[in-house]
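Written below as structure tokens is the structure these notes are about.
Yeah, one chain of the complex is gone here, protein chain that is, but the others are all in their spots.
Let's look at chain A:
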């Protein structure tokens, strides 16, 4: 299909540059992108008849990683070795 209308997963690596140049980075555009992403995630993993632990466990794992990243400077001080 046309390059601008394809979702991110179907864009090949070579076309990534042009694809990024076509999407709008205004507040509305970003908000729309976030809403669409959340909607597609929900539709795929949460709003099903027989879900499993996968739906929220991925969210929790993402939250764990994010919080580890935010607190990395604090963790750095508790390293076991000085040189790696």
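Note that in this section a residue touches a chain if its C-beta (ideal position, glycine included) is under 8 Å from a C-beta of that chain, and two chains touch if they have at least 3 such contacts; residues count from 1.
As a convention for this text, contacts and distances are computed from a predicted model.
Missing from the rendering is one chain, named in UniProt as "ATP synthase subunit b" (options: "Small ribosomal subunit protein bS18m", "ATP synthase subunit b", "Protein farnesyltransferase subunit beta" or "Dynein axonemal intermediate chain 1"). Taking the complete complex into account, residues 9, 35-36, 38-39, 42-58, 61, 68, 75-76, 78-81, 84 of chain A touch the chain not shown.
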